[in-house]
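A single protein chain has been removed from this complex, and every other one stays in its place.
Letters A, B and C mark the chains in the order given here, with residues in each chain numbered from 1 onward.
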């Protein structure tokens, strides 16, 4: 349920309404816009229906919510959200350029890559310390050692860092080292993990599940938001399909589709989507043209030696060319790459 | 890597080989068949390649493994596995009939349903206490209270019980109450959860992910087996597709497909696959004819009042008719419903 | 629109109603059941709504149709249709067993295969003379020469024959030689071809398109029925999916799904669905258990020499074993293989 307040409602009126909602065992969610203050109410709408909310002073309108996502939806939060990671703003015309290797392999390799992508214009460094691998016999990541390398390398190059968390028990550990959590595609509906990062204080990059609809993805964001963490950035990274010449099928229509329904920023990962370096540049340009708030690209200085997913990484030189072209397209679209 | 031993290899020879494998930092996995003893070796095959294993006494043959699943595959374990839950044997000609409501709602409702499905011939009771729901605002299950109700109801009706575990931290709790863990479709690639139930002492029902290939499913089983838990039963429950008149698309070819590659039992869940009670009976018969080791059907005495997934449940009367027909088909196929 | 007549409506009353419908520029479709006569009306329903049809003598009820398929649907034709090909009845408890090579290659090879499948219990011979091939450089079939061989071989072994027609211009030619037309998956929505076989006098085997929903398939059947040819048998043959270990994904739930909505017989083709001889037998059994009215299996005496799709064919010996098991399952289900 959404409660729209009158233009000049007073703090006392707002407090009164919030109190009534809490008495009923429901959670209010306050959102102050430029022109209007709105209170979203989470919980059993039936409890509220019997209450004469509309009669309370300061209330202009009480609206039931049709969309199943309340906090992620635009109804309650019409203006675009901007999520800040370190000093990098994502959304609202600011593009994030996330780059780095699939997995953190060693301090030396990561340092080399970080230096190159920073020089090219990337503003967020990625690297996996805990790796979800289809096979139990594949390289599973360096764990805490990898987190330390990632943090130190990010600090050296003045790049905030994002890394995947796979287990609710790892959340405090990862939070100590990373500037942003990544929830991978395989865990998009790992609801206990979503709740755990929802209670953490760092932003979350939530990747679309391999067979998740856009609505499913927004519902998963809702899990995080409902726990109190407002800083969610969505990521389209391709879904499974019958097409066998690409690793997944990149669904770029998800970008305007999400933007029409939700205030959350959404970025695109053409690396995992295509699995093919020859297709990544074109899909990165298309993502920006489609309105994405950033692009996530795997970069490795020696893809054939990478311990994980090497074949889908771009070389640093190629990455720099791609960023040059993205900058030109961004200009046409009235956007800038954040922090650069 | 697979080491095939000679027909009359001695215990000393076997111990010697196992010792050598462990010295190299690898895990041996012994499998004694009627005619041959086989040792599977997990870990970096390269370490072994440099070792003159074939020269060791008692060794007949050393085979590299092509299939990426070693423990789940038939190469190392050619005979069908039989998994025992309580007194119910699953596999090897014994069919399991799992029935019960989607979620445990109350002791009364579960008691009523359990009595009806037991009378119809079901041999395993299901019911969710922790529910993975797309929306954070949907009923999330009764938690430990639900587990107690499930255990007590199962005990009263002499039915072992299976229930879903969603979070690695819940594993010890669920293990105290349930006879079998269920890993749901959304968690098929929640690798930390797989490792955790792999270290537990109860059998695991592993459901296929919504866009998992048969190979992905076997790789997830491999995670559990590699931790030391040999009792994994797979479950085909439909995958996502463009067909919009059924909830998912049931891939019955997965049954012979798995059986050709793996020794693990596989059952079928036509309830989640179709989401339509009018299609469940035909799909249950087809599953048994396709060679499945059992069928998992949601049954509710009052589907329209169920708190979760009611519309896809069969009424107890209809369930009894379905089991009567399954029994007749099982006879033609030389199989029996376990424990009845 | 459906007009349900009163139990004892007279021929004069019926003629009168048919006349009124035709005056309005609409097509009536008469269906006499045991208890009721029903008139389906095809065309713009709005024209009829303004007419006081319910006032006409003999009319019991006038129902708008919600389902978009009028002739294929059960509403207007509640009892199961039985389609007769030669002396073989398909539907209503009679199973058709279609077998033969993918393509007609030579009289000798076809004679050998026909003799073997006839002996095994097949009752309809298949073989392609016009082949839809993904590549223009693959074998495209023998054309009319292939049709002659097929007809003569069928006659010798007393097996009616079915063969694919790909082009509306070929319909008269194929009709001269074949007992049943096959419309392949790639042509399921080749509407001009559907109209052409709809005007022919031979039954049609309509295969599901690779990404057609069940509703799409019924709409394509509707095209044939609307031209006046009532003898349509549907065929589930798998759809495209992300699973890469089978050629297509067999959607057996389509069988009860179709049967719930339509009176038309539906058979299953596990050969094209799986593309794997090791999976064909299990899927054939599952198809019969699911309620299919027959099974379509490719059989070749020398698959590795077949000019088209050899790898997915069963050997004649294996086919005979499969039919033995199908017969046992059919008995449990109260069905028989037609004409044997």
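Following the convention adopted for this analysis, contacts are C-beta pairs under 8 Å (C-beta built on N, C-alpha and C of every residue); 3 or more make two chains touch, one makes a residue touch a chain.
Being a predicted model, the structure only gives us computed values, none of them experimental.
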Hey, which of C:115, C:143 or C:168 is the one touching the hidden chain?
-> C:168
Among A:239, A:267, A:306 or A:337, contact with the omitted chain is made only by A:239
Full-complex touch with the removed chain, picking from C:94, C:187, C:246 or C:271, is C:187
Looking at A:163, A:187, A:274 or A:308, which residue reaches the missing chain?
-> A:274
Interface residues of subunit B (partner: the chain not displayed) = 240-242, 244
Mind listing the subunit A residues that contact the chain we can't see here?
-> 211, 213-215, 239, 241-246, 249-253, 255-257, 260, 273-274, 278-279, 281-283, 285-291, 325, 328-329, 331-332
Where the unshown chain meets subunit C, residue by residue | 42-43, 68, 70, 132-137, 166-170, 186-187, 189-193, 209-211, 216, 219, 222-223, 226, 239-240
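Here, only the chains that are shown with their structure count from here on.
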Copies subunit B and subunit C touch; is their interface built from the same residue numbers (over half shared) or different ones?
-> same
Of all other chains, the one whose Cα centre sits farthest from subunit B = C
Measure off the straight-line distance from the CA centroid of subunit B to the CA centroid of subunit C, and report it in whole Å.
-> 38
Centre-to-centre distance between subunit C and subunit A (centres being mean Cα positions), rounded to whole Å = 50
Junction residues of subunit B, two or more chains touched | 211, 239
